[in-house]
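Notes for the one structure printed next.
All protein chains but one are shown in place.
As written, the chains take the letters A and B, and residue 1 is the first residue of each chain.
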Amino acid sequence: MRALAPVVVVLALLLSACGGSPAGEGGTAVALQFPPRAGYAFDADDGGLLTKLGVAEPLVALDPRGNPVPGLATSWAQDGTTWRFALREGVRFHDGAALDANAVVTALTYVLGRPAPPRAITDIGLQVAADGPMTVRATTTAPDPVLPLRLSSGSTSILSPAAYRGGGQPSPVNTATGPLRMTEARGTEGATLERFDGYWGERARSARVDVRYVGDPQTRELALRSGDVGYTEGLPETSRAGLRADPSVTFSEFPSARTILLQLNQSAAPFADVRVRRAVTAALDRNVLAQALGGAAAPASDLFGPAVPYGSTQAPPPADVPAARALLAEAGHGPQNPLRVRLWTFPNRPELPVLAQAIAAQLQAAGITTDITVGEYDAQEPEVLAGRYDMFLNSRSYLSDYPDAASTLTSDYTSGGAYAIDRYRSPAFDALMAQLGAVTDTDARARIYRQAAAMLVTDAVGVPIVHPRNTAVEKGVTGFVADPLDLRPVLPALAPAG
Amino acid sequence: MRVLLVVVVAALGVVEWPTDATDVANRLDPPSGRHLLGTDQLGRDVLARVLGGIRWTVGLGFGAAVVSLVIGVGVGLLTGWLDGTRARIVGTLVQSVVDLVVAVPTLLVGLVVAALLGPGLTPAVLALVVLGWAPFARLAHRLTVAARAEGWVLAARSLGAGPTWILRVHVLPAIAEPLRAAFTARFVGAMLTLAGLSFLGLGVQPPTPEWGAMLAEGRTAVFSAPWLVVAPAGALVLVAGLVSRPRRVVGPGSAGR
Partner (left out) sequence: MTGLLPVAHPVAALALRRLALVPPVLLVASAVVFCLPRLLGGNVTRSVIRSRSLASAPDPAAEARLAAELGLDRPLREQYLAWLAGALRGDLGRSFTTRAPVAPDVLGATGVSGVLALLALAVALAVGLPAGVLAADRPGRVVDRAVDRVGAVALAVPEFVVGPALVLVVAVWAGWLPALGWGTADRAVLPVLTLALFPAALAARLVRAETRVALAHPSTATAVAKGLSRRRVLGVHVLPRSLTAVLAEAGPFLTGTLGGAVVVEVVFDVPGLGRTLAEAIGSRDLPTIQAGLVVVLAVAMLLTLATELAGRALDPRSR
């Protein structure tokens, strides 16, 4: 080390002169957690990213509670299987072209024609056509009560017609409509955004935003602490206390629409027996499990958490080990016939192996022995979907792409759903989901979601463990507004402090 | 002194430590009399986990190095010893493969094997062995060719000694010392690579207390609970340093001793 010291000093002195603020005057530098997965493709998760960046916009915007509000479309009306969307007048794309019905049809037709179209608009037979110069007609095979919400998904954003010429993947550089204009895209490394002065709505607060994508949480934290960036998100659990106490940073923590679930295979012994599933539920103390994540998650009492209006706000019941033992004994498991099960999980979300270990310890106290395997999700998925597992600790977002839980509930819990890992089969639950097809009213849908969540708890369909909490930090930057839905623009509100 | 240390480390590695005893109420406790190296996110004793990690990090690194040594020396002896045109062609081919394999980054192969078989202990060790044998093969080949030309080997041959006997009695002892040095380097390399793969999440998976995996779990806590980083990193550096500590001046003139 001693031999290196002079070199370090000299290099540092020589090179510190070349540094300087990366974002420049009136600009903001941010480090985001998730890079574009597929070069800003709308048929990947990148549509949502473009919304978050404030670059591209869909027809419908969302208010903080997740209700549809005017975006590029100012009003909409349903008539059976048809919805009509009236477009906003005077909207310009970043390349100067004007927004009209043809531009919208071009954009949506492109994304509907992809091999795997976005979840929000797949499987409903959606077709779009111009209905006059500034009106778009959207039809579905069956009446769809939530089409405006579906079209609030970032994956249905509209780019300038120029982006779709040439046949390749449309690029959002200089072709979108949002308050920030992407001037340069540097792959998964970063992007440069500049304020779009011709924006139809509220102007972006930074003249320029320098976006870096940094996958490693500790690297993001160090970048913020060293002043490389002024905003970052998804901080390591163990750093939260330190950041909260640091007067030079503004630390925000807010719920996310995600649940970590202990899924139980109902299609085979031992969890085909509801008593064994209830025993597992009773054996677990979710308050302690949340504590094991150091406040990075709230204990879950059902599938939906505080991120949505219909989420449960009650604390889950504490563990009841005697009750768990009694249920197990009823099901024929005791000291003579101890229950031994496999618990699978995967390391991509670092909190899962930690939780798995804590869960195993609690189950052991109730007489259930678990063998933990931390493996690769891709290898586990076909096995768990085929019902060749015992317990699977999974992390699941109950809203994806747009603020409505129907698609997740259907794919995860109806008989034969595409992601029905618990292999729950309940005619009552299927009937409840079928009702949703005719309900447009937000409150009425929320009531159904509450019923559904309660039904899952009664039948002990897996155990909702915790709802992870998101974090964001600003240093020398102000204006961040937390969005538990994780579906609304974030960067346009950020401004350099002072 | 060294032998003593090896015995101590090996003994510590064999003992069952309570690595998985969780105690959430006492999570992230700093080092104290009760927990000499503090506790981690789940209240597990860090000292117990570091000690329990010996068998994984040190043991697996050692095992991978031993398997590499056996395969490599076997290949090297064979290609260095065999005579005749056909054998020489085979030898050249093998050495070309060796040249290629020596040059491929171990961590990269670790990544590829992890991609094919999924992350885990077996793929990580497999990656170490797939590449680890080559340097030994190269070294053993060179040394064998050199030893074969020595007068006493030629003499033994002319006296009618069988090849196995010559290899065992004359060649192996002659090449043992350089191989031992190479083995030490390989052992340290295997240990650090294994820990590196686990650090990247591709090797040994938590909750197994492998040091690289512990570092990966604990490194985000470097500000709030630095002992989670210092303990496994210190253990790794300590063992690597002890193993690779050089003996005094080794020069060509000193016949390797």
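In this section, a contact is a pair of C-beta atoms (placed from the backbone, for glycine too) under 8 Å apart; a residue touches a chain by one contact, two chains touch by 3 or more.
Computed from a prediction, not measured in an experiment: that's the story for all the values here.
From the set B:182, B:195 or B:228, the residue in touch with the chain omitted from the display is B:195, counting the whole complex. Within the full complex, the residue among A:56, A:214 or A:327 touching the omitted chain is A:214. Annotation: of A:256, A:400 or A:470, A:400 touches the absent chain (contact as defined above). Panel shows chain B; residues 96, 99-100, 102-108, 111-112, 114-117, 188, 192, 195-196, 199-200, 212, 215, 219, 222, 229, 233, 236-238, 240-241, 244-246, 249-253 of it touch the chain omitted from the view.
Although one chain is hidden here, its contacts on chain A can still be listed: residues 1-4, 7-8, 11-12, 14-16, 18-19, 36-39, 41, 43-45, 115-119, 122, 168-169, 187-189, 212, 214-216, 218-219, 222-223, 225-228, 378-379, 381-382, 385, 396-397, 400, 411-412, 417-419.
The criterion applied here is as follows: only the chains that are shown with their structure count from here on.
Chain B has its Cα centroid 42 Å from the Cα centroid of chain A. Interface of chain B with chain A (complex): residues 20, 22, 24, 27-28, 41-42, 118-120, 201, 205-207, 217, 219-225. Residues 217-218, 221, 236-239, 241-242, 288, 291-294, 347, 350, 353-354, 356-358, 361, 372, 374-376, 378-379 of chain A are the ones that touch chain B when the two sit in their complex.
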